[in-house]
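Mind having a look at this structure? Questions to follow.
Every protein chain but one is kept in place in this view of the complex.
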Amino acid sequence: MFRLSPKPFSIKPLRYDFLDSAAGAFATFEGWVRETNDGRAVVRLEYEAYPEMSVREGSRILDETRKGFDIIRCVCVHRTGTLELGDIAVWIGVCAAHRGPAFDACRHIIDEIKLLVPIWKKEYYADGDSGWVGLNGLSSGSC
Amino acid sequence: MFRLSPKPFSIKPLRYDFLDSAAGAFATFEGWVRETNDGRAVVRLEYEAYPEMSVREGSRILDETRKGFDIIRCVCVHRTGTLELGDIAVWIGVCAAHRGPAFDACRHIIDEIKLLVPIWKKEYYADGDSGWVGLNGLSSGSC
Amino acid sequence: MPDHTRKDGAKTVAVEYFAIFRERRGCSSETVTTHAATAAGLYAELAGSYAFPASRDHIRVAINQEFKAWDTVLANDDTVVFIPPVAGG
Partner (left out) sequence: MPDHTRKDGAKTVAVEYFAIFRERRGCSSETVTTHAATAAGLYAELAGSYAFPASRDHIRVAINQEFKAWDTVLANDDTVVFIPPVAGG
(Lines give C-alpha, C1' and ligand atoms only; values in the text may rest on other atoms or scores of the structure.)
Protein backbone atom coordinates (compact mmCIF):
# COMPACT_ATOMS: atom_id res chain seq x y z
CA MET A 1 0.00 0.00 0.00
CA PHE A 2 1.35 3.39 -1.04
CA ARG A 3 -0.45 6.47 0.05
CA LEU A 4 -0.02 10.23 0.20
CA SER A 5 -0.88 12.07 3.39
CA PRO A 6 -1.60 15.80 3.22
CA LYS A 7 -1.48 15.93 7.06
CA PRO A 8 0.92 14.54 9.68
CA PHE A 9 0.13 10.87 10.25
CA SER A 10 0.44 8.48 13.19
CA ILE A 11 2.77 5.55 12.84
CA LYS A 12 1.16 3.27 15.39
CA PRO A 13 -1.88 2.35 13.28
CA LEU A 14 0.41 1.57 10.35
CA ARG A 15 1.95 -1.22 12.39
CA TYR A 16 -1.29 -3.19 12.44
CA ASP A 17 -0.90 -3.88 8.73
CA PHE A 18 2.12 -6.00 9.51
CA LEU A 19 0.72 -8.37 12.11
CA ASP A 20 1.52 -11.78 10.70
CA SER A 21 2.60 -14.77 12.70
CA ALA A 22 5.16 -15.69 10.04
CA ALA A 23 6.91 -12.33 10.36
CA GLY A 24 10.13 -12.41 12.37
CA ALA A 25 11.74 -9.22 11.10
CA PHE A 26 10.35 -5.71 10.73
CA ALA A 27 12.44 -2.96 9.17
CA THR A 28 11.32 0.64 8.87
CA PHE A 29 12.72 3.77 7.35
CA GLU A 30 11.66 7.35 8.00
CA GLY A 31 12.78 10.45 6.21
CA TRP A 32 12.80 13.51 8.47
CA VAL A 33 13.04 17.19 7.63
CA ARG A 34 16.63 18.24 8.35
CA GLU A 35 17.70 21.70 9.42
CA THR A 36 20.23 22.02 6.63
CA ASN A 37 20.48 20.92 3.03
CA ASP A 38 23.63 21.52 1.00
CA GLY A 39 24.82 23.74 3.82
CA ARG A 40 21.81 26.09 3.78
CA ALA A 41 19.62 26.51 6.86
CA VAL A 42 16.11 25.22 6.12
CA VAL A 43 13.15 26.51 8.13
CA ARG A 44 10.36 24.52 6.49
CA LEU A 45 9.52 22.83 3.24
CA GLU A 46 6.68 21.86 0.98
CA TYR A 47 6.15 18.57 -0.78
CA GLU A 48 4.03 18.72 -3.89
CA ALA A 49 2.93 15.51 -5.60
CA TYR A 50 1.35 14.58 -8.89
CA PRO A 51 -1.16 12.59 -6.86
CA GLU A 52 -2.55 9.96 -9.27
CA MET A 53 0.82 9.16 -10.77
CA SER A 54 2.59 9.13 -7.38
CA VAL A 55 0.18 6.52 -6.09
CA ARG A 56 0.50 4.57 -9.31
CA GLU A 57 4.31 4.62 -9.34
CA GLY A 58 4.56 4.09 -5.59
CA SER A 59 2.20 1.11 -5.73
CA ARG A 60 4.14 -0.37 -8.63
CA ILE A 61 7.39 -0.05 -6.67
CA LEU A 62 5.82 -1.83 -3.69
CA ASP A 63 4.36 -4.58 -5.89
CA GLU A 64 7.66 -5.22 -7.59
CA THR A 65 9.49 -5.20 -4.25
CA ARG A 66 7.10 -7.82 -2.91
CA LYS A 67 7.83 -9.97 -5.96
CA GLY A 68 11.58 -9.40 -5.98
CA PHE A 69 12.35 -9.89 -2.29
CA ASP A 70 11.40 -12.64 0.16
CA ILE A 71 9.14 -10.42 2.26
CA ILE A 72 5.58 -10.60 3.56
CA ARG A 73 4.30 -7.03 3.42
CA CYS A 74 5.46 -3.50 2.66
CA VAL A 75 3.81 -0.12 3.15
CA CYS A 76 4.78 3.46 2.35
CA VAL A 77 3.19 6.75 3.34
CA HIS A 78 4.54 10.02 1.94
CA ARG A 79 3.65 13.46 3.19
CA THR A 80 2.54 16.34 1.02
CA GLY A 81 2.01 19.96 2.00
CA THR A 82 3.96 22.07 4.48
CA LEU A 83 6.45 20.34 6.80
CA GLU A 84 8.42 21.76 9.69
CA LEU A 85 11.84 20.70 11.00
CA GLY A 86 11.75 17.17 12.39
CA ASP A 87 8.48 16.23 10.67
CA ILE A 88 8.21 12.83 9.04
CA ALA A 89 8.36 13.16 5.25
CA VAL A 90 8.12 9.47 4.43
CA TRP A 91 7.51 6.25 6.34
CA ILE A 92 8.32 2.80 4.97
CA GLY A 93 7.73 -0.50 6.74
CA VAL A 94 8.61 -4.01 5.61
CA CYS A 95 8.03 -7.31 7.39
CA ALA A 96 9.59 -10.62 6.44
CA ALA A 97 10.43 -13.97 7.96
CA HIS A 98 14.11 -12.99 8.11
CA ARG A 99 16.03 -9.77 8.52
CA GLY A 100 18.13 -9.77 5.35
CA PRO A 101 15.24 -9.38 2.90
CA ALA A 102 13.46 -6.95 5.27
CA PHE A 103 16.46 -4.57 5.23
CA ASP A 104 17.14 -5.03 1.52
CA ALA A 105 13.53 -4.43 0.52
CA CYS A 106 13.17 -1.38 2.75
CA ARG A 107 16.24 0.21 1.24
CA HIS A 108 15.18 -0.69 -2.28
CA ILE A 109 11.82 0.99 -1.76
CA ILE A 110 13.23 4.30 -0.56
CA ASP A 111 15.84 4.30 -3.35
CA GLU A 112 13.17 3.71 -5.99
CA ILE A 113 10.82 6.30 -4.52
CA LYS A 114 13.53 8.92 -4.63
CA LEU A 115 14.11 8.09 -8.27
CA LEU A 116 10.66 7.55 -9.71
CA VAL A 117 7.77 8.92 -7.69
CA PRO A 118 6.69 12.38 -8.94
CA ILE A 119 6.97 14.30 -5.69
CA TRP A 120 8.80 17.61 -5.51
CA LYS A 121 10.31 19.46 -2.59
CA LYS A 122 10.48 23.21 -2.18
CA GLU A 123 12.77 24.38 0.58
CA TYR A 124 12.34 27.64 2.45
CA TYR A 125 15.61 28.95 3.80
CA ALA A 126 16.44 31.00 6.89
CA ASP A 127 17.65 33.83 4.61
CA GLY A 128 14.15 34.18 3.10
CA ASP A 129 15.05 32.50 -0.16
CA SER A 130 13.32 29.37 -1.43
CA GLY A 131 13.80 26.85 -4.21
CA TRP A 132 12.80 23.54 -5.74
CA VAL A 133 15.31 20.84 -4.84
CA GLY A 134 17.16 19.33 -7.78
CA LEU A 135 16.68 22.31 -10.06
CA ASN A 136 19.98 24.09 -9.50
CA GLY A 137 21.02 23.89 -13.11
CA LEU A 138 17.59 24.72 -14.45
CA SER A 139 16.62 28.08 -13.07
CA SER A 140 19.50 29.93 -14.67
CA GLY A 141 18.82 28.64 -18.18
CA SER A 142 15.23 29.76 -18.25
CA CYS A 143 13.82 33.11 -17.29
CA MET B 1 22.11 3.03 24.89
CA PHE B 2 21.65 -0.72 25.22
CA ARG B 3 19.17 -2.02 27.70
CA LEU B 4 17.38 -5.22 28.67
CA SER B 5 13.67 -5.14 29.32
CA PRO B 6 12.11 -7.92 31.39
CA LYS B 7 8.64 -6.65 30.38
CA PRO B 8 7.07 -5.61 27.06
CA PHE B 9 8.15 -2.05 26.25
CA SER B 10 6.61 0.86 24.35
CA ILE B 11 8.37 2.06 21.25
CA LYS B 12 7.01 5.59 21.20
CA PRO B 13 9.11 6.92 24.11
CA LEU B 14 12.22 5.43 22.51
CA ARG B 15 11.74 7.78 19.57
CA TYR B 16 12.35 10.86 21.72
CA ASP B 17 15.99 9.84 22.05
CA PHE B 18 16.44 10.52 18.35
CA LEU B 19 15.09 14.05 18.07
CA ASP B 20 17.91 15.95 16.45
CA SER B 21 17.52 18.64 13.86
CA ALA B 22 20.49 17.27 11.91
CA ALA B 23 18.82 13.86 11.51
CA GLY B 24 17.27 13.25 8.11
CA ALA B 25 17.08 9.46 8.18
CA PHE B 26 15.77 7.10 10.83
CA ALA B 27 16.08 3.34 10.37
CA THR B 28 14.67 0.79 12.79
CA PHE B 29 14.73 -2.96 13.10
CA GLU B 30 12.48 -5.13 15.21
CA GLY B 31 12.77 -8.85 15.80
CA TRP B 32 9.39 -10.49 16.37
CA VAL B 33 8.50 -13.91 17.72
CA ARG B 34 7.63 -16.10 14.72
CA GLU B 35 5.22 -19.00 14.78
CA THR B 36 7.72 -21.43 13.33
CA ASN B 37 11.44 -21.98 13.60
CA ASP B 38 13.20 -24.61 11.50
CA GLY B 39 9.77 -25.90 10.55
CA ARG B 40 8.55 -26.48 14.12
CA ALA B 41 5.46 -24.70 15.49
CA VAL B 42 6.47 -22.37 18.32
CA VAL B 43 3.89 -21.36 20.94
CA ARG B 44 6.07 -19.11 23.11
CA LEU B 45 9.66 -18.58 24.07
CA GLU B 46 11.92 -17.38 26.81
CA TYR B 47 14.94 -15.13 26.52
CA GLU B 48 17.52 -15.47 29.23
CA ALA B 49 20.40 -13.00 29.44
CA TYR B 50 23.65 -12.79 31.33
CA PRO B 51 22.58 -9.29 32.34
CA GLU B 52 25.80 -7.44 33.19
CA MET B 53 27.71 -8.84 30.25
CA SER B 54 24.81 -8.33 27.83
CA VAL B 55 24.67 -4.65 28.69
CA ARG B 56 28.44 -4.41 28.48
CA GLU B 57 28.68 -6.15 25.10
CA GLY B 58 25.58 -4.41 23.75
CA SER B 59 26.89 -0.99 24.79
CA ARG B 60 30.27 -1.75 23.24
CA ILE B 61 28.60 -2.71 19.96
CA LEU B 62 26.61 0.55 19.95
CA ASP B 63 29.71 2.63 20.78
CA GLU B 64 31.74 1.03 18.01
CA THR B 65 28.87 1.45 15.57
CA ARG B 66 28.68 5.16 16.37
CA LYS B 67 32.41 5.44 15.70
CA GLY B 68 32.41 3.31 12.56
CA PHE B 69 29.38 4.75 10.75
CA ASP B 70 28.35 8.30 9.97
CA ILE B 71 25.34 8.29 12.29
CA ILE B 72 24.03 10.51 15.07
CA ARG B 73 22.49 8.12 17.58
CA CYS B 74 21.67 4.44 18.06
CA VAL B 75 19.63 2.61 20.67
CA CYS B 76 18.81 -1.03 21.33
CA VAL B 77 16.35 -2.65 23.72
CA HIS B 78 16.24 -6.43 24.08
CA ARG B 79 13.51 -8.36 25.86
CA THR B 80 14.10 -11.04 28.44
CA GLY B 81 11.56 -13.37 30.02
CA THR B 82 8.54 -15.03 28.44
CA LEU B 83 7.41 -13.85 25.00
CA GLU B 84 4.33 -14.81 23.03
CA LEU B 85 3.86 -14.98 19.26
CA GLY B 86 4.19 -11.55 17.68
CA ASP B 87 5.92 -9.97 20.68
CA ILE B 88 8.88 -7.69 20.07
CA ALA B 89 12.13 -9.45 21.01
CA VAL B 90 14.48 -6.65 20.06
CA TRP B 91 14.18 -3.03 18.92
CA ILE B 92 16.99 -1.09 17.27
CA GLY B 93 16.84 2.52 16.12
CA VAL B 94 19.46 4.57 14.30
CA CYS B 95 19.31 8.16 13.14
CA ALA B 96 21.74 9.82 10.75
CA ALA B 97 21.91 12.74 8.38
CA HIS B 98 21.58 10.36 5.41
CA ARG B 99 19.92 7.02 4.81
CA GLY B 100 22.90 4.92 3.72
CA PRO B 101 24.72 4.97 7.07
CA ALA B 102 21.40 4.66 8.96
CA PHE B 103 20.58 1.39 7.18
CA ASP B 104 24.13 0.06 7.34
CA ALA B 105 24.53 0.80 11.04
CA CYS B 106 21.14 -0.68 11.93
CA ARG B 107 22.00 -3.91 10.15
CA HIS B 108 25.48 -4.01 11.66
CA ILE B 109 24.04 -3.69 15.16
CA ILE B 110 21.59 -6.57 14.82
CA ASP B 111 24.24 -8.77 13.20
CA GLU B 112 26.68 -8.09 16.03
CA ILE B 113 24.07 -8.60 18.72
CA LYS B 114 23.17 -11.99 17.30
CA LEU B 115 26.83 -12.93 17.38
CA LEU B 116 28.12 -11.48 20.61
CA VAL B 117 25.51 -10.57 23.21
CA PRO B 118 25.03 -13.36 25.75
CA ILE B 119 21.29 -13.85 25.42
CA TRP B 120 19.76 -17.28 24.93
CA LYS B 121 16.43 -18.37 23.57
CA LYS B 122 14.41 -21.35 24.67
CA GLU B 123 11.56 -22.28 22.38
CA TYR B 124 8.42 -24.04 23.51
CA TYR B 125 6.84 -26.05 20.73
CA ALA B 126 3.23 -26.95 19.96
CA ASP B 127 4.06 -30.63 20.52
CA GLY B 128 5.02 -29.93 24.16
CA ASP B 129 8.76 -30.19 23.54
CA SER B 130 11.17 -27.33 24.23
CA GLY B 131 14.79 -26.55 23.57
CA TRP B 132 17.58 -23.99 23.61
CA VAL B 133 18.14 -22.54 20.15
CA GLY B 134 21.55 -23.23 18.66
CA LEU B 135 22.22 -26.31 20.74
CA ASN B 136 21.13 -28.98 18.28
CA GLY B 137 24.51 -30.64 18.17
CA LEU B 138 25.10 -30.29 21.88
CA SER B 139 22.27 -32.07 23.63
CA SER B 140 23.05 -35.45 22.11
CA GLY B 141 26.71 -35.41 23.07
CA SER B 142 26.06 -34.71 26.73
CA CYS B 143 23.70 -36.46 29.07
CA MET C 1 -13.75 5.84 -28.88
CA PRO C 2 -14.56 8.73 -31.21
CA ASP C 3 -11.62 10.30 -33.02
CA HIS C 4 -11.24 13.89 -31.88
CA THR C 5 -8.33 14.60 -34.21
CA ARG C 6 -9.19 17.77 -36.00
CA LYS C 7 -9.20 18.08 -39.78
CA ASP C 8 -6.23 20.47 -39.70
CA GLY C 9 -4.02 17.89 -37.85
CA ALA C 10 -4.16 19.72 -34.53
CA LYS C 11 -4.70 17.69 -31.38
CA THR C 12 -6.20 18.65 -28.08
CA VAL C 13 -4.30 17.49 -24.99
CA ALA C 14 -4.63 18.17 -21.29
CA VAL C 15 -1.48 19.54 -19.69
CA GLU C 16 -1.15 19.44 -15.92
CA TYR C 17 1.49 21.55 -14.20
CA PHE C 18 3.26 20.76 -10.95
CA ALA C 19 5.98 22.36 -8.87
CA ILE C 20 8.18 24.74 -10.85
CA PHE C 21 6.05 24.33 -13.99
CA ARG C 22 2.89 25.22 -12.07
CA GLU C 23 4.61 28.30 -10.68
CA ARG C 24 5.97 29.46 -14.03
CA ARG C 25 2.81 28.73 -15.97
CA GLY C 26 0.70 30.32 -13.25
CA CYS C 27 -1.91 27.57 -13.34
CA SER C 28 -2.34 23.88 -12.53
CA SER C 29 -3.80 22.62 -15.76
CA GLU C 30 -5.04 23.68 -19.14
CA THR C 31 -6.31 22.24 -22.38
CA VAL C 32 -3.90 22.86 -25.23
CA THR C 33 -4.59 22.58 -28.92
CA THR C 34 -1.32 21.87 -30.64
CA HIS C 35 0.20 20.93 -33.97
CA ALA C 36 3.16 19.35 -32.22
CA ALA C 37 3.59 15.70 -33.17
CA THR C 38 5.54 14.63 -30.10
CA ALA C 39 5.87 15.42 -26.41
CA ALA C 40 9.15 17.15 -27.20
CA GLY C 41 7.40 19.33 -29.75
CA LEU C 42 4.72 20.29 -27.27
CA TYR C 43 7.38 21.18 -24.70
CA ALA C 44 9.19 23.40 -27.18
CA GLU C 45 5.93 25.11 -28.07
CA LEU C 46 5.03 25.84 -24.43
CA ALA C 47 8.59 26.76 -23.45
CA GLY C 48 8.42 29.42 -26.13
CA SER C 49 5.37 30.98 -24.50
CA TYR C 50 6.25 30.57 -20.82
CA ALA C 51 9.38 30.73 -18.70
CA PHE C 52 10.07 27.00 -18.80
CA PRO C 53 13.64 25.70 -18.63
CA ALA C 54 15.09 25.92 -22.13
CA SER C 55 16.81 22.55 -21.82
CA ARG C 56 14.89 19.34 -21.26
CA ASP C 57 18.04 17.64 -19.93
CA HIS C 58 16.79 16.89 -16.41
CA ILE C 59 13.11 16.88 -17.21
CA ARG C 60 11.02 13.83 -17.97
CA VAL C 61 7.55 13.59 -19.46
CA ALA C 62 4.59 11.52 -18.33
CA ILE C 63 1.74 10.77 -20.69
CA ASN C 64 -1.41 9.39 -19.11
CA GLN C 65 0.45 8.86 -15.84
CA GLU C 66 3.36 6.90 -17.29
CA PHE C 67 6.90 7.99 -17.97
CA LYS C 68 7.41 8.15 -21.75
CA ALA C 69 10.20 9.00 -24.17
CA TRP C 70 10.22 12.58 -25.40
CA ASP C 71 9.69 11.42 -29.00
CA THR C 72 6.41 9.72 -28.11
CA VAL C 73 3.72 10.77 -30.57
CA LEU C 74 0.88 12.63 -28.90
CA ALA C 75 -2.66 11.38 -29.30
CA ASN C 76 -5.81 13.40 -28.96
CA ASP C 77 -7.03 13.65 -25.33
CA ASP C 78 -3.66 12.62 -23.88
CA THR C 79 -2.81 14.00 -20.46
CA VAL C 80 0.73 15.37 -20.51
CA VAL C 81 2.80 16.26 -17.46
CA PHE C 82 6.35 17.58 -17.47
CA ILE C 83 8.31 16.03 -14.61
CA PRO C 84 11.16 18.13 -13.20
CA PRO C 85 13.71 16.28 -11.01
CA VAL C 86 11.75 14.44 -8.33
CA ALA C 87 12.74 14.91 -4.70
CA GLY C 88 10.48 12.66 -2.64
CA GLY C 89 11.66 10.74 0.40
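Note that the chains are named A, B and C in the order they appear, and that numbering of residues resets to 1 at the start of each chain.
Basically, contacts are C-beta pairs under 8 Å (C-beta built on N, C-alpha and C of every residue); 3 or more make two chains touch, one makes a residue touch a chain.
Given the structure is predicted, the values throughout are model-derived calculations rather than measurements.
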| item | value |
| --- | --- |
| Displayed chains contacted by the hidden chain, counting the whole assembly | B |
| Residue of B:D38, B:E52 or B:D129 touching the missing chain in the full complex | B:E52 |
| Absent-chain interface as seen on chain B, which is shown | 31, 47-50, 52-54, 56, 78, 89-90, 110, 113-122, 132-135, 137-139, 141-143 |
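Keep this in mind: only the chains that are shown with their structure count from here on.
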| item | value |
| --- | --- |
| Distance from the mean Cα position of chain C to that of chain B, given in whole angstrom | 51 |
| Centre-of-Cα separation between chain C and chain A, whole angstrom | 26 |
| Multi-partner residues of chain A (each touching 2 or more other chains) | 31, 110 |
| For chain C, residues that touch 2 or more chains besides their own | 89 |
